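The block underneath contains the structure these notes are about, expressed in structure tokens.
All protein chains of the complex are present and in place, except for one that has been dropped.
Read from first to last, the chains carry the letters A, B and C; within each, the first residue is number 1.
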Amino acid sequence: MVPEPYYTALSAILFTIGVVGVLVRRNPLVIFMSIELMLNAANLALVAFGHRAGTADAQVLVFFVMTVAAAEVAVGLAIIVAIFRLRRRLSVDELSIMRW
Amino acid sequence: MNHLVFFAVAVVAVVSALGLVLRRNPIHGALFLVVNLGCVAVLYLLLGAEFLALAQVIIYAGAIMVLFVFAIMVLIPGKEETGPDPLRSQRLLALPLGALLLFEIGLILSSSVFVAAPPSRAPAGPAAAGGIQSVGRLLLGDYLFPFEVTSVLLLAALVGVLALAKRKAG
Amino acid sequence: MRFRQRFYLAEVLVGLGVTAAHFFANLGRHTARHVFRSKTARGAVTVQYPEERRPYSPRLRSLHRLVRREDGSPRCVACMMCETVCPARCIYIVAAEHPNPEIEKVPERFDIDLGKCVFCGYCVEACPEDAIRMDTGILEFSSYSRRGMIYSMETLLSLEPAGPDGTPRSPIPIPADRAPSP
Partner (left out) sequence: MSPVLTDLGIALGRVGFVMLFVLNMGGLLTWVERKQSAVMQDRIGANRASIFGLRLFGLFHPLADAIKMLTKEDFIPARADRALFNLAPLVSVVFALVAFAAIPFGDVLRVGEREIPLQAVTLNAGILYVFAMLSLGVYGVMMAGWASANNYALLGGQRAAALMISAEVAIGASIMGVAMVYGSLDMMTIVRGQGAALLPQYLGTWIPRWGILTQPLAFVLFLTAGIAATKRIPFDFPEGESEIIGYFVEYSGMKFGMFMMADFVETVVIAGMTTALFLGGWQVPHLAADGFHFPWGASVPLSHMTVVILQVLAFCLKVSIMCWFLMLVRWTLPRFRYDQAMRLGWLGLFPLSILNIVLTGLLILGWPA
């Protein structure tokens, strides 16, 4: 068996890459995908912890995370498409109309 | 054997995650993310979570990412992020910040809470804990209420998306 | 639409029934033909072309031929009617004096460019001497070059009319560039 710390370490690396992606990229679609990467890394850590605890509760939680992610992606993509229709460009730097 | 699979998959996962962040073309990024999700599904299998692995492939790779690729194809923002970046200095800060975050997570994970020996009650074994039956029992037993609430959430998302998409452009 | 037709599935099943019935009927005929050596059962209306041929209609316009006189010289008098009437301008005639004073002229060259010919048959209609006919029954002529599609007078004179069922009696003229290499 691969010990759980390996999984958590991998999850930490993936999470960090996701964070850097959110900070570095300008395309909202890529930022969105980086967020998905972070969610995914968190899921992996959850499953690893659940495996150590020997229960399936963590898996149920991850399942819920997936469902929420599906809903979130649908809404998020709809928003991005709506913004694209409005502005004809996609860059988060230009989306500052909501700023105070 | 398991170690070998783990390391191979982990390397692919990290490389594909880097590919998502580094590639200019969002389509390539999306496909790298699909690879990454597939890798995580394999890791779920290694952890004995068979149902989650399949759900990961079906929901994430099969549905969510198809939606992403679809959206990217419709918008075709292939020429984005080519102009000069006014916030370049701020963006470069992301790297030290990321390193700091990784260091912090590492500190937390190596703290006593997580390194402590596994709980005294013996793990019931991956087959019992990760099998589709146990997940199903929990999902429709202990977690029935959140399960039902999820359906309301999905409905709300459905209605919201329809409201957003129905609006005519301009 | 009737209710049953609005419910697409029923009509789909009817259609599947038709095609499946065809399938099994033809499969039975093919089996009778190939396994039990039946001579009459035919599962297909296909004509297996190079081996099997349908009889050509007697009115079919096929490769041209030039008709000969009793003495074997061409009946053509090089009047240029066909060359004039040809809409595709594929006929090229060079006239020459005929040794017999009763006959005015004879073609020295009579070339038909079959790469251009549209097989309209006007040349046959226009000919006052009935010297050109399109009844050889030959349809399969081909060449690797445009040059090879130009048929000379000698070739056209050597052709025979098709048999009663439309089968060509003379061999298909093979242009020089298609001749099997030695």
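Throughout what follows, a contact is a pair of C-beta atoms (placed from the backbone, for glycine too) under 8 Å apart; a residue touches a chain by one contact, two chains touch by 3 or more.
The structure displayed is predicted, hence computed values, not measured ones.
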Which displayed chains the unshown chain touches: B, C
Touch with the omitted chain, as defined above, among B:Leu31, B:Leu47 or B:Leu138: B:Leu31
Residue ranges of chain B at the interface with the undisplayed chain: 25, 27-28, 31, 34, 50-51, 54-55, 57-58, 61-63, 66, 69-70, 73-74, 131-132
Touching residues on chain C - with respect to the absent chain: 9, 12, 15-16, 18-20, 22-23, 26-27, 30, 43-46, 48
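Heads up, the rule we're going with is that only the chains that are shown with their structure count from here on.
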Centre distance in Å when chain B and chain C are each reduced to the mean of their C-alpha atoms: 69
Residue numbers on chain A that touch chain B, as the complex places them: 1-2, 5-10, 12-21, 23-27, 29-30, 32-34, 36-37, 40, 43-44, 47-48, 50-57, 59-60, 62-64, 66-75, 77-82, 84-86, 89-91, 93
Residue numbers on chain B that touch chain A, as the complex places them: 2-3, 6, 10, 13-14, 17-18, 20-21, 26, 29-30, 33, 36-37, 40, 43-44, 46-49, 51-52, 55-56, 59-60, 63-64, 67-68, 71-72, 74-75, 77, 80-81, 85-87, 91, 93-95, 97-99, 101-102, 105-106, 109, 114-115, 118-119, 121-126, 129-130, 134-135, 138-139, 142-143, 146-147, 150, 153-154, 156-158, 160-161, 164-165, 167, 169-170
